[in-house]
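The structure appears below as structure tokens.
Note that this complex is displayed minus one protein chain, with the remaining chains in position.
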């Protein structure tokens, strides 16, 4: 098994980041010809998707739909006079998690629900001929639902995603 | 490969149950240092999630959103004067499944759709250093969408989830 960790600052609230190239580079470095790549998130408001990531207007549609379909917490630091999506009442507060030992003064229930609805904690993609076995319009991407820019009370979001490469035995095609 | 079965009565309609501890205990009993845990459901209205399960208010937000976003069948046994979420018309009836040979007089299309929308039939979580490789706020949980308390015509729900532990070859970290 091989593991590559991606560590990055996530400063924009909601966005989608294509990581197909780095997954394929990791497969090449591991010299694995067939098997599976498991791409996983270490966060509860950042998930993994496989979709058509190369068309930027579609990413805007994904983001707009996620904001319209899952209402934002009325108390969220994002809510200002320019915020044009629906809001509602939630109960969650980051500080109420018993494991929380950091500054996190925000109300991000909606980000958690968007993560449950529109993404996966991990995705499993087959590897064939030394690269991801994806269709012509498929890419692997991270869907961030709760980035933080560090301008308010809350620090910049440090994120980690993991790419696990698992070699498989030789491939037999079944008719 | 190692398999641990979790069998339990599911008497509350919609709830979330953290199983992280038992998955880690199973990995320890199997003495597996690296590989993958595949947690799977044997049911179509009970799914698996990975999210922030340790904050109870957030779980209430998940449940409220799932009930508000996917409307309940007007014919459901849950609908009474205290039911405060939207309802609509569906066609599904449990008895119409050709494999159904038990008493199931309910209308649970919404539970199926919530399961599709908010959970997974199985999740794959990496194992590292003899335990689940989860982020600080991540837990593995069951999301039940259609428990039954046995008070009406329908019997108590008997549920089974499975924890599959798959050992992997030694781990190499890729730069």
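Note that the chains are named A and B in the order they appear, and that numbering of residues resets to 1 at the start of each chain.
By definition in this document, a residue touches a chain if its C-beta (ideal position, glycine included) is under 8 Å from a C-beta of that chain, and two chains touch if they have at least 3 such contacts.
This structure is a prediction, so every number in the text was calculated from the model and none was measured.
**Q** In the whole complex, what residues of subunit A lie against the chain that is missing from view?
**A** 34-36, 49-52, 54-55, 57-58, 60-62, 65, 69, 117-120, 123-126, 128, 133-138, 168-175
**Q** Would you write out the residues of subunit B that touch the absent chain, in ascending order?
**A** These residues of subunit B touch the chain that is not shown: 1-5, 26, 29-30, 38, 40-44, 69-70, 90-93, 96-100, 109, 112-113, 115-117, 120-122, 124, 160, 162, 164-167.
One rule holds for everything that comes next: only the chains that are shown with their structure count from here on.
**Q** Mind checking the centre-to-centre distance between subunit A and subunit B? Centres are C-alpha means, answer in whole Å.
**A** Here the centre of subunit B sits 21 Å away from the centre of subunit A.
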